[in-house]
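All protein chains but one are shown at their positions in the complex.
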Amino acid sequence: MKLITIVELLGVISFAFSGAVSAMQKRLDVFGVLIITFVTAIGGGTIRDMLIGNLPVGWLLDINLITTIFVTYLLSFFVHPHAGKIRNIIFWMDTVGLAVFTMVAITKGLQFHLHPMICVALGTITGCFGGILRDVLLNEIPYVFRKDIYASASIAGGIVYFISAKISNDHNISSIIAGTVIVLIRVGAKFLNWRIPLMYAKDEN
Amino acid sequence: MKLITIVELLGVISFAFSGAVSAMQKRLDVFGVLIITFVTAIGGGTIRDMLIGNLPVGWLLDINLITTIFVTYLLSFFVHPHAGKIRNIIFWMDTVGLAVFTMVAITKGLQFHLHPMICVALGTITGCFGGILRDVLLNEIPYVFRKDIYASASIAGGIVYFISAKISNDHNISSIIAGTVIVLIRVGAKFLNWRIPLMYAKDEN
Partner (left out) sequence: MKLITIVELLGVISFAFSGAVSAMQKRLDVFGVLIITFVTAIGGGTIRDMLIGNLPVGWLLDINLITTIFVTYLLSFFVHPHAGKIRNIIFWMDTVGLAVFTMVAITKGLQFHLHPMICVALGTITGCFGGILRDVLLNEIPYVFRKDIYASASIAGGIVYFISAKISNDHNISSIIAGTVIVLIRVGAKFLNWRIPLMYAKDEN
């Protein structure tokens, strides 16, 4: 199995697990948890594929992916009570997942001959909309809109990719550099407590 | 008119009516009720078609379907004050609708050569996402995530279909058996008060 596939699966598992845990915290029934798990794991890629016309969307043809998510779903019922203890593991999986999903989407955008700026947007959509759909279904304002350097890391990574690709003319090297940038920004945000400025005037009502 | 078409229309009418009633309970204006009515009736099939690439999506080419939903919408303003009295009729229409929609989607999945597990997922998406979209638009956590044996009936029916098809090698007979199972599970859930276990440890925070 290729390294990229392993890393991709880690990302999917992490997204699926974050969906399952969120759904359980809202005390949904087993079916509700199932749907939220899947939507979180594959929602971003699904929207990407529907936008560019890559149909049927990827997961409909990838039974291994579905099985992986389903096993994660089953395991999450046992792991859930200990979610606090493995928070750090989830953070790392999630961060690597974001980097990989962003790069996979940018690669797909290039295959469809889309403009670099659009590719960056596709990368961000793929990385973030699973979580956005999760929060919408759980009746909350999406988390990424409020408190986290997450989407910004994906956007920054996408821009770094195109700068690097322009200079090096090498897709693989640029992907690794850009993915590393995404991971570093996330790590910096977490451990150095970076924040996105709100940019609102104080006198606003 | 074929039996399947009549039963399908019954399902659409029932879904449309459930959307209209929910929207009126939130006291939306006539346009809000219109949108919720349509989204509830055709939302599941629309998502299914967009996922598999069956475009334009079905209802764009089916003026009879649109007319049926529109007439249901108009009638629901008169029927709505009596919604309590016809609750049982709605239950039966809705149950038959779920069975039919699940089977139609599985059949469509097979035409697109999708894996049985994916076909079951498509059936459940088609049966449930109309109601999920309705609840999201009405700013509520989807009902099917919380209180009802509904999606589970669709999943169980889908699995029964593939077991039966493996044994009998007959699509029609298997569809009827699976559809009957869906109806029976829904009826059992309602009249015998079956519940989906929540599966949460008591000591969870």
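For reference, chains read A and B in written order, and residue numbers begin at 1 within each chain.
The criterion applied here is as follows: a contact is a pair of C-beta atoms (placed from the backbone, for glycine too) under 8 Å apart; a residue touches a chain by one contact, two chains touch by 3 or more.
Fair warning: this is a prediction, and the values are worked out from it, not measured in the lab.
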| item | value |
| --- | --- |
| Of B:Lys26, B:His113 or B:Lys166, the residue in touch with the unshown chain | B:Lys26 |
| Listed residues B:Ala41, B:Val120 or B:Val136, member touching the removed chain | B:Val136 |
| Interface with the unshown chain - residue positions in subunit B | 23-24, 26-32, 35-36, 46, 50, 53, 55-57, 60-61, 63, 66, 77, 80-81, 136-139 |
| Residues of subunit A in contact with the chain not shown | 50-53, 55, 112, 114-115, 117-118, 121-122, 128, 132, 136, 139-142, 144-147, 150-152, 155, 196-201, 203-204 |
